[in-house]
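Structure, as structure tokens:
One protein chain omitted, others in place.
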Amino acid sequence: MWKLLQFEVFKIFKKPRTYIAFAAIAAIVLLIQVALLINGKEYVKFMLSSLDDTLDIPYTQIRNGYWICFAMLNLLLIHVPILVALVSGDIIAGEANMGTLRLLMTKPISRAEMMLTKFLACVIYTIMLLIWMTFLSLVISVVLFGTNDLVVAKEAELLQIEKVDVLWRYIAAFGFATVALIVVAALSFLLSAISENSIGPIVATVSIIIVFTIMSEMRIPIYDNTVKPYLFTTHMLGWKGFFYIKADEDGQTIRGSIQNLPAIMKSLAILGGYIVLFVGSAIFIFKRKDILS
Amino acid sequence: MRKFIFLIIFIFQSSFYTFAQDVNSLVQKVKEKLALVNDYEASGRMKTNVVFLKVPIATVKIYFKKPNRLKIKNEKGISFIPKGAITINMNNILSVSSFTAIDAGLVKLDNISVRVVKLLPQDDTSDVVLSTLYIDETNLVIRKARTTTKDNGTFELDMSYGKYTEYGLPDKVIFTFNTKDYKMPKGVTFDFDDGDAQKKAEENMKNRKGKVEIDYTQYSINKGLSDAVFK
Partner (left out) sequence: MPALIEVAHLSKQFKEVRAVDDLSFTVQQGDVYGFLGQNGAGKSTTIRMLLTLVKCTTGTINIFNKDLHTHREEILTKVGAIIEKPDLYKYLTAYENLSLFAKISGVNVPKRKIMEQLEMVGLADRAKSKVKTYSQGMKQRLGIAVALVHDPELIILDEPTNGLDPQGIADIRNLIIGLSRNFGKTVLISSHQLTEIELMANRILIIDKGKKIVEGTADELLDPAKTIVEIDTTDNASAIQKLTTSPWNKFLLSNGGRLQFQFNRSQIPSLINDLVGMKIDILSVQPRHSLENYFLSLTTAPHVEAAAI
């Protein structure tokens, strides 16, 4: 299993397409950082314009490394699934298309083991991608913009987290985001198992995520009360829950607190369920599949 | 009957004039007391209570310099300061050069008898439309003030005094102000729906008053303050 995992990871990181994702994240993050370095204040103003009449808003202080990281995660975690699918959608279908799958399957490895290893390789890739994203969006932002309290703008409230209370939330959020992106990896992995070329699973994964995200965000009661609670895209946003700090009755935030930890844990469990469902189905299907490629 | 009516009018007018003179001198005395302070640097803890704003208790420094400059700084983090918070220093209310003072009688405030004085600025260009002061005549300090402005709504101040009463500086100020709706554009925030969103949106619609509470721990008065701190 370990040798096979090395084999799979080696292949992933030898493939030029793997680095597209890393380059894309670097490009996105650096572009945003440059933009916010120059126009960050205006962006904060745009976000908080409805408060401008009531409060004096310390725009420059708000635009700190932590805030920039949060803004970037908001953007990236919607787009990174595409980059995850780029590798996990290719991991089986790409080999089927290339013709190497049949050679691989003549080796003394069980299909279930092969599938699990391939999925683990996708997980490793996803984690690497997130580490890269963390490094760029958190570490570089903090170096460039410094740290201060983090202001999180929700649709109906504005939360301020003291800077000493921020870092652990990022660690937790990145942990959660890893699970969320593994769901995407699992979905494209499943699609990859039933396809003979890699474009199909990648496009299908992205399409499913777009449709589900629209359904999650449309706020139409017919979806909100029926399908939305079960869509994995709804729960993928759970990482934000770590930044929803609890406040006491006087509206003062409580250091180290989270508004609704059970909701985050529930989302995490649902995402875990999706991973098991997708990977389990992929293995089930692949075990019964005739390899004709 | 006509004589009687004249008498009533005379008595009312003269008494009004007398009271007006009294409140003017009272306000003047308060002003003189406040004038003892040229500048101060105060440390304190600021608690903000706005329905849509969840912030931690902040350790702040408050800087004041005559005639009406005031700055609240959070040395360690970020603070959202309500517009109009400048009025937490009474000098800033009383710095309006000409106003008409009207006595509105005595009331009890926390078991302390205070005189209610309404100040109407005579300058039409002033942002302040009306200030109502609740003046503790014994200590010559303002215990409560309500200011209505043209642009920034109505503010209310509740003040408690202690160690710095002689300078007319409070130990505690509660600043209440009107808030506008806070709402982010739909679809911008991509909030995680933990089931509380709807409840919070409803709460926000109900409560449109904001409150800032400052507990002063220490004042450093008339030590000379650089203009740079107000930039």
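When the chains are written out, they are named A and B in that same order, and each has its own residue count from 1.
Convention: a contact is a pair of C-beta atoms (placed from the backbone, for glycine too) under 8 Å apart; a residue touches a chain by one contact, two chains touch by 3 or more.
Small disclaimer: the values here were computed from a predicted structure and weren't measured.
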| item | value |
| --- | --- |
| Partners of the unshown chain among those that are drawn | A |
| Footprint left on chain A by the chain that the document does not show | 3-4, 6-7, 10-11, 14-16, 98-100, 102-110, 288, 290-292 |
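Simple rule for what comes next: only the chains that are shown with their structure count from here on.
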| item | value |
| --- | --- |
| Chain A-chain B separation of Cα centroids, rounded to whole Å | 48 |
| Contacting residues of chain A [partner chain B, same complex] | 47, 50-51, 53-58, 61-62, 74, 78, 148-149, 151, 153-163, 217, 219, 228, 234, 237-241, 244-245, 247, 250-253, 255, 259-260, 263-264, 267 |
| Chain B to chain A touching residues, read off their complex | 47-57, 74, 76-83, 85, 152, 177-184, 186-197, 200-201, 204, 210 |
